[in-house]
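Please read through the structure below; I'll follow up with questions.
Only one protein chain is missing; all other protein chains are in place.
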Amino acid sequence: MDLFASLGLGFSVALDPVNILYCFIGVLLGTLVGVLPGIGPTATIAMLLPITFSLNPETALIMLAGIYYGAQYGGSTTAILINLPGESSAAVTAIDGYQMARQGRAGPALAAAALGSFFAGSVATFLLAAFAPPLARAALNFGAPEYFSLIVLGLLVSIALAHGSIIKALGMIVLGLLLGMVGQDIYTGTPRFTFGLRELFGGLNFVAVAVGVFGIAEILRNLENEHEREVGVKAVKNLWLTRDDLRRIIMPVLRGTGLGSILGVLPGGGHILSAFASYSAEKRLSKNPGEFGKGAIEGVAGPESANNAAAQTSFIPLMTLGIPAHPVMALMIGAFILQGITPGPNVINEQPALFWGIIASMWIGNLLLVVLNLPLVGLWVKMLSIPYRVLFPAIVLFACIGTFSINQNVYDIYAIAFFGIVGYLLIRFGCEPAPLLLGFVLGPLLEEHLRRAMIISRGDPMIFIERPISATLLIMALAAVLVAVLPSIRRRRAEVFVEDD
Amino acid sequence: MKTVVKMLAASLVAGSAFSVAAVMAQDYPTQPVTIVVPFSAGGPTDTVTRLVAAAMSEDLGQQVVVQNVGGAGGTLGAGQVAAAANDGYTLLLHHIGMSTAPALYASLPYDPMTDFAPIGLVTEVPMTMVARKDFEPATLEDLIAYVKENGENVTYANAGIGAASQLCGLLFQDALETKLTEVPYQGTGPAMTDLLGGQIDMMCDQTTNTTSQIQAGEIKAYAVTTPERIAVLPDVPTMAEGGVENFNLSIWHGLYAPAGTDPAIVERLTQALQAALADETVGNSFAELGTYPVPASEATPEALAEKLEGQTALWAEVIAAAGVSAQ
Partner (left out) sequence: MALNASRNDLASGAIFIAFGTYFALEALRYDFGTPFRMGPGFMPVVLGGILIALGIVVAAKGMGKPDEEAAPPWPFRGIVLVLGTILFFAATIRGLGFIPVVLIAGFATALSSSRNTWLSALIISAGLCALCLLIFVVGLGMIVPLVGPWLRF
């Protein structure tokens, strides 16, 4: 069956009015739940999953796709409006998105995120339809050594996340890597840094750390001198993108889409890097890198596009090989199985209507997301006019309840308080939280792949250089360091000013 | 709005109903029943539980809610149920990990044998010994010879400490009196990825995860771990056919209430479980998972207690011999 016939079949399934309705409900519910602070996309999907059980397979999976996009977008909305990322990619969006919101530009930030996501989603859906099987095969060439090198590259490139001191950013990354190691070592079962608490065996909860270092720390900053400074965000100037904004986001969206599409196919952690990689790329390529971290719209549009493209292409390993690339995909497998479909290499041949129906519905889901959310931008932005003294108790409570409702683990809430104070202190002293979160999500992967590669090579580190893909990635990492370090050495002679702000 | 108010009122009533001391056993159940799954939503155990819960609520005439309490290899959720009120409204659905935890964790806050009232077995999922598709040995006999000869040069993927895939590997190495190089993964999903990519040699996983890959020819299957061949993979021999005796491993799932639950309530729950397992939808969904509901004779407290006891003793021995511990 050629591509167009297949897509035709897909759209005939996805355009069924009942399916469109459920897709819309999914997008709506996903957005509404994803917007709750403390509940990221993974938790949103886990919560809403049961409502799809009673539907027939196509409808259920189409609705689930809608929930997924809605949850992603809802998570970004919280990151932009109140600096509370629900997953690692939203932590990147929060850097510049929240600054834009503070300057009264929450509307354009949300619109840029929605439009970028829609464009990226459309392109990635097409890639998925046209090239899924070969892409999935290619991704299988990535083993432990390649992933290790890729993560090293990602970490080094991401120093660009900081707009202040580079050394402090490095420190935050390393601190994040260490925090990521809390919990049971998967290789030996040794519990590490758990104070003997079995509740910590699974590691620190990402949402708890993110809510602490971003949300709670921000609230404490705002409480510093309430009387002199206007807290929270300014009144909204305009809701829509200006022509200048549009011009500025075109290239970031295109580049983000490309980066995200490629990284998303890699099942061993590629999608995590997509938003960070896009942000770093935009900052490097920008004529005014100084604007990043202070409300650059490129820093919202690029990572959001990259993240959505990766979210889309991470379906490729799931749909063609039956392997989940991340927790959300694992949930999807559960949903597939409950619908009587075992994801695997055969789905495309045995259930073509379902396979192509889901792909087509992804595009429709993205479209509905834009249709639903562009009008909602006004509503979300209105929420900012709630006085801060009412808003912040709500944020604290929602964050606690949301985090607790996911695993019923009270230590996740203790962690919010701990990371709230640690994050507050570090930010007060001029360190930034985004690199810490990147380190936190990549720490376990870095260690896992390093140790696995060494087991497979029987203790020979040459494996990282002998394998061509791995070697290439390491050379790129080295180049990234040189590019980053050389200008700053040169600059140091010329400038006397400190780079701290 | 009216319905919202009604629901609110209903949930308030449900909340305060806890405080009404003794609910008469013959009236049971008068409120929703919660089954705790000690793993995250979407996993195989969660899937099994949701299927059974839906069917049980029909028989009980009350909603059966699934609650995921993941962490620490299932011991957090199990601990929570052990400490819950023994009124029959909080149950636990746990798999083989119930019997391995005492050997793996030095300080368990509960005793699987005495802190629970077994309700019945639910299902037994067979496992398969599989390898990357270009792995040299052609048959189970070849594999055994190859593994004995190459020992540590063969890489074996498992899903971490105490995972069924690790237990299977331990039994296999024990039976062949050899040592493989074990490569742990964060769950069987990533392990399957590396197996498909030919990055590692072998693994052993439940049919739920392997059947579709085997049927598509993406990986090689050498043996099933049950005493008899299984219906979905009729061409795959048993371990015994290859000369590996006493190799019987399946991921069994059981339903438990906290110890001290009124026997009349346990009986009612056993009855509901048996009804659920006889349900056609449940049977079909289980078949898709590569498994089957246990017969009514095994969905009983006695059968589950016996299974738990036998398995706990077996794994204590195997795990101690292998020197594995999760502390």
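Read from first to last, the chains carry the letters A and B; within each, the first residue is number 1.
Throughout what follows, a residue touches a chain if its C-beta (ideal position, glycine included) is under 8 Å from a C-beta of that chain, and two chains touch if they have at least 3 such contacts.
On a predicted model such as this, the values are computed, not experimentally measured, just so you know.
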Using the document's definition of touch, tell me which of A:Glu58, A:Glu304 or A:Glu447 contacts the absent chain.
A:Glu447
Selected residue (touches chain absent from view) among B:Gln67, B:Asn150, B:Gln173 or B:Gln215:
B:Gln67
In the whole complex, not just what's shown, which of A:Val33, A:Ala160, A:Val213 or A:Ile262 touches the removed chain?
A:Val33
Which listed residue, A:Ala91, A:Leu354 or A:Val396, touches the chain dropped from view?
A:Val396
With the missing chain put back, which residues of subunit A would touch it? List them for me.
33, 36, 47, 165, 167-168, 170-171, 174-175, 177-178, 181, 185, 187-188, 190, 192-193, 216, 219-220, 223-227, 387-390, 392-394, 396-398, 400-402, 404-405, 408, 410-411, 413-414, 416-417, 420-422, 424-426, 428-431, 446-447, 450-451, 454-455, 458-461, 498, 500
Contact footprint on subunit B, counting only the chain that is left out
4, 7-8, 11-12, 15-16, 18-19, 34, 65, 67
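Note that only the chains that are shown with their structure count from here on.
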Can you give the whole-Å distance between the Cα centres of subunit A and subunit B?
32
Touching residues on subunit B, where the partner in the complex is subunit A:
40-44, 46-47, 50-51, 54, 66-73, 75-76, 79-80, 104-105, 109, 155, 160-162, 181, 183-187, 189-190, 192-194, 196-200, 208, 211-213, 215-216, 218, 284-285, 288-289, 324-327
Can you tell me which positions in subunit A touch subunit B when the two form their complex?
46, 49-50, 53, 140-144, 184, 186-191, 198-199, 201-202, 267-268, 317, 321-324, 327, 330-335, 337-338, 340-346, 407-409, 444, 448, 452, 455-456, 458
